[in-house]
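First up is the structure itself, then whatever we jot down about it.
Every protein chain of the complex appears in place save one, which is left out.
Order of writing sets the labels: A and B. Residues in every chain begin at 1.
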Amino acid sequence: MKIWIQKQQALIDFTLASLARRKLKNAGLLLVYTLIVFLLASVMLYTSALRHDAAAVLKNSPEVIVQRMVAGRHDLIPPGYLEKLGRIRGVQKKEGRLWGYYYDPVVKANYTLMVPMAEAPGAEKVADANIVVGAAVARERGLVPGNLISFRSYSGKLFSFTVADVLPHAAELVSADLILLSEADYRAFFEIPAGHYTDIALSVANPQEVRKIASKLSEALPDSRPILREEVLRTYESIFNWREGIVLVLLSGSILAFAIFAWEKASGLSAEEKREIGILKAIGWETGDVLKMKFWEGVLVSLTAFLLGYIAAYLHVFSFSAALFEPVLKGWAVLYPRFELTPVVDGFQIATLFFFTVFPYTVATIVPIWRAAITDPDAVMRG
Amino acid sequence: MIKLSNIRKAYNQGHENEYWALDGIDLNIKEKQVTALCGPSGSGKTTLLSIIGCLARPTSGRVQLKKRDISGLPERFLTEERRSTFGFVFQQFNLIKGLSARDNVMLPAYPVGGDWKKLHERADGLLDSLKLGHRRDARVEWLSGGEQQRVAIARAMINDPQVVIADEPTANLDTALSREFLTILEGLKEQGKTILLTSHDPLVVDSEVVDKVVNLRDGRLVKAD
Partner (left out) sequence: MLFQPAIIALLLASAVSVLMLAAAAPFALQLVRHWDIRSGSERQLQLERRTYLMSTLLSFVFATQLLALLLFVFNADKMSVMFVGAMCAVGTLNANEFGFPALISQIGVFFLAAAWLVVNHADSRAYDYPLVRVKYLLLLGMLPFVALAFGLQLEYFLNLKADVITSCCGSLFSGEAKTLTGDASAMAPQQAMILFYSALALVIVAALFNVRQPRGGYLVAGLSGIAFVAAMIGIVSFVSLYVYEHPHHHCPFCLLKPEYDYQGYWLYLPLFSATASGLGVGALQPFARIPSLATIVPQLARRLSWITALGFALFTAVATFMIWNSNLILLEG
């Protein structure tokens, strides 16, 4: 065992020395390799962070939302519905929600106007004639707490609000275009009479019962549609995975190109390198030793490229907000959330990334390396 | 020490340009002697040398090393044999450019493993004994021809082989350096090494260090006169 380790040390030592001797050639390979890792890692880190944030947001949303449908379209919940639901076993709490969209012609964007739920954070700040705004809204309209702002409602009346607070930056992915206001203001602004709600939110303690409750709901209120949080989550997951998959397939061309490049590099050994391997074999290196040396070379190159590419991707995604492909992967809202993603790194991702980078590299280089390693030991003498 | 019987070696076997580089060689190489293989180029000297040095396997015939038949050994074991028994000095020296003299000397010991520090000491000791101690950190391409050859000799000695094989050792040296090489050769012989070399340099072949001269032509031995 000790001898084996010493041997590997010696081989790694030699490998490092020979990598250093051919800096230029290896730098080219390393650059391309790093670039590939960087691209793929960026896509993966980005989508996974988005998914993670979305899931984190959904965690606080109600398990079931009930919408009323009229002619297949989402409509207001009329008075009495909450009562009609009655008591359903397993439902901890039911609550009518009020929210809607408002188009602001000044910045040519839609805001989401919402009455915060009773115990939601920031709810206590939303007194009548006060609003709390999302970070993007604040940015676009140049608002700070204490400012006065007026909106013209759909019926043409002008309403003035005092900005009580700006929502924290952290949750900007979902709250960018959000405006929180009081129930009275909301009803006045959109002219929605008391008793009507946009939809109903239900909290369910046991996730196993969600589906049963959903079927009871459709029985009790046939004109309504229950939306399950797990379904939303599932849809998000599928969409993000699908998008990630599409991007990867688009990038597969570059992976292939990289594999061919690696093959070229590994098989197109310079005369100098061939001679070197010949010398090593002649002075007592075995084919297996050359293979091992080349294996370590691959490990060192891959590790370096992987680390560099991954770190660069990490910085790209989490410090520069994935500037390169923001438009492709993010949502379509006009008010771009300028959010900083929560850094998420997991082993699953690294393993997947490994299969898209190191694996093709290794596959592409096995045969050329073997070809180089089986040089005749007496080639040096005959040459 | 080394016994060859009816050694034949073919290249491009089964193709149109098939040719037999060696065609029935019987030879006995004695321990602690200097043997020189002579002959014009293309006579099979180098092929014979590489078969004796376990660099290649004969197509047919038997090679016995220390009474053990090694002709059928796969490359992996042949290499082990070669590493422990033989040291090589090549015509072009075949040093690896970009590495220091000391690193070059240590190369044959890498696959063996062993203590890193002791290996360094051994390499330095060898370079010192060949009066190259002061050049050990220099890259080999900065060394002169004579120095390069001495590095190659040090490299051949690093695994302490019983047999030293030298292919046309004086071909790239002027007379003064060739004489210097013969002095080193004498030293090795005194240490009890068996030495085998090819040469057509009369300076070497006629020197008194050489105990036995074997003549080759067209892949066969020429009867000694």
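By definition in this document, a residue touches a chain if its C-beta (ideal position, glycine included) is under 8 Å from a C-beta of that chain, and two chains touch if they have at least 3 such contacts.
Remember, it's a predicted structure, so these values are computed and weren't measured experimentally.
Between the chain not shown and the residues A:F159, A:Y314 or A:W370, the one that touches is A:W370. Among A:G28, A:G245 or A:G268, only A:G245 touches the chain left out of the display.
Only one residue from B:E75, B:E147 or B:E168 touches the chain missing from this view: B:E75.
What chain B contributes to its contact with the hidden chain is residues 9-14, 57-60, 71-77.
Chain A meets the missing chain through residues 44, 211, 230, 233-234, 237-238, 241-242, 244-246, 248-249, 287-288, 291, 347-348, 351-352, 354-356, 359, 362-363, 366-367, 370, 373-374.
Quick note on the criterion: only the chains that are shown with their structure count from here on.
Each chain gets one centre point, the mean of its Cα atoms, and the points for chain A and chain B are 63 Å apart. Across the interface of their complex, chain A is touched by residues 46-47, 49-50, 55-56, 75-76, 79-80, 82-83, 88, 90-92, 94-99, 103, 107-116, 155-156, 159, 167 of chain B. Contact residues of chain A toward chain B in the complex are 2-7, 9-11, 13-14, 17-18, 21, 272, 275-276, 278-289, 376-378, 380-383.
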